[in-house]
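What follows is chain A.
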Amino acid sequence: MVTNFACLQTTLHNFVLFFTITFLVQFKTHSYLCFIKILKSSVTLFTMETEQKSIRALKCEQSVLSRADGSVMFSQGNTVVMASVYGPLEAKIQKELSDRMYVEVNYKPKTGMPGVAERGKEKLIKTTCNHIILTNLHPRTAVCITIQEMQDGGTLLSASINAVCLALLDSGLPLQCLVAAVTCLVDKKDKIILDPCIRTVKEGYKAMFTFAFDSQKYNLILSHCEGQVPYQLFQEAMELCQKASHIIFDFYRQAVLRKFSKELL
Partner candidate 1 sequence: MSGTELLSDQGLRIDGRKPNELRRIRCSLGIFAQADGSAYLEQGNTKVLAAVYGPHEIRGSKSKALHDKAFVNCQYSTATFSMGERKRRPRGDRKSTEMSTHLEETFAAAIRTELYPRSQIDIFVEVLQADGGNYTTCVNAAMMALVDAGVPLKDTVVSCTASLVKDTPLVDVNHVEQSGGSPELVVSILPHSGEIVYMSLTQRFHIDHLSKVLDTAIKGCKDIGVILKEIMKGHLTKLDTSLQAS
Partner candidate 2 sequence: MKETPLSICEKQCVIQAVKEGQRVDGRSLAEQRKTCITFGTEWGCCQVLLGNTRVMAQVSCTIQVPKSSRANEGMLFINVEMSTMAAEHFEAGRLGQQGIEVNRLVERCIKDSRCIDLESLCILVEEQAWEIRVDIHVLNHEGNLIDAATLAALGALCHFRRPDVTLDGREVIVHQLDERDPVPLTILHYPLTLSFALFDQGKIYALDPTNLEERSADGKLVLGLNAYRELCTLQISGDGVFIRKEAVLSCANVAASRAVEMVEMLKKCLAADAAERIKGKYDGLVSSVALEAERITTQSQATAYFKTPVHNLEENADEESLSVPKTKLVKDQGIVTLETKSDVSSSESDIEMEPLPPASVVKKRVYEEIDIGNDSEEEPVMLITKELT
C-alpha cells in the first residue's frame, strides 16, 4: 500500500483534512478508516444532520465517436464529459513496460492549455485506471485515454472517472472491476451535500471529497479530499458516497444492458 500525505494535521476537536490519498492496492473501507483512526487519537464524535443525499440524473451515450475504440459522452446532472479509449496500441519505446500495459491519460480543459491542475487530475485518473484495467494481460502495449471537459456542473473529477469507466467498458478492454466515483461536499453549515451542483460549489464549502469505489466489494480505490472538517464528517461522507456508488453501478448495468439489449429482449 502506498499513500501520499500532502499534509496531515491533528487538532483537538477537528481532524484536518487536506490531502490526497491514492491506493495502489485496494483495501477495505473499514481498514482505511482504521488507518485514519490510528492517525488521530482523540476526536470527539459528531453526530451530523446530513441533508442532501441525492445523486443527480445520469445519462450516457456509448460509442459516440466513430474512430475511437471506446468512447462515451456522459452527463451527471449538468456536468458533461466525453471520454475516449484507444487501445491496446503499440507503445512508444520510452513508454514501453515489459510486464504490463502503459496507461496514458490526457485530460483536456475547455479553455486554455492544460496546466498543473489538469495534470493532477490526470494522475488521479491514471492510478485509478491502472487499478481497474488488467494491464498485465497486454504487456508492451499502451492504452490512450482522453477526457474532454464539456460542461462544468460542479463534479468534473468524479464524472471523468465514471466516463472513463464507461468508455473502457465500451472499448472491451479486459477489466478487473468497474469503478464509480462520487463527489460530496461539506457546506459551511456542516451539512453533507452529495453530488453538488455548480451553484453549491461556488457558494463555498468547508471540504470537498471525491471517492471512488470498486464494483466487487464496494471497496475504496481513490480518495481525494480538500478542506478542513471534523473526522466524523469525513467518515460519514465516505459512507454516504459508498452508498451512492451503488446507483452508479446500477446505471452502468443498465447502460451495458441497453448496449446489448437485443440479446435480452
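Candidate entries met the following condition: all candidates are chains of the complex that A comes from, given by their letters.
Couple of notes before you dig in:
Quick note on the criterion: a residue touches a chain if its C-beta (ideal position, glycine included) is under 8 Å from a C-beta of that chain, and two chains touch if they have at least 3 such contacts; residues count from 1.
Since this is a predicted model, take the numbers as computed values, not measurements.
Note on chain A: across the options 1 or 2, its touching candidate in this complex is 2.
Touching candidate 2 in their complex are the following residues of chain A: 52-68, 71, 73-75, 77-78, 80, 82, 84, 86, 89-90, 106, 108, 110-114, 144, 146, 148, 150-153, 194, 197, 240, 243-244, 246-247, 250-251, 254-255, 257-259, 261-262, 265.
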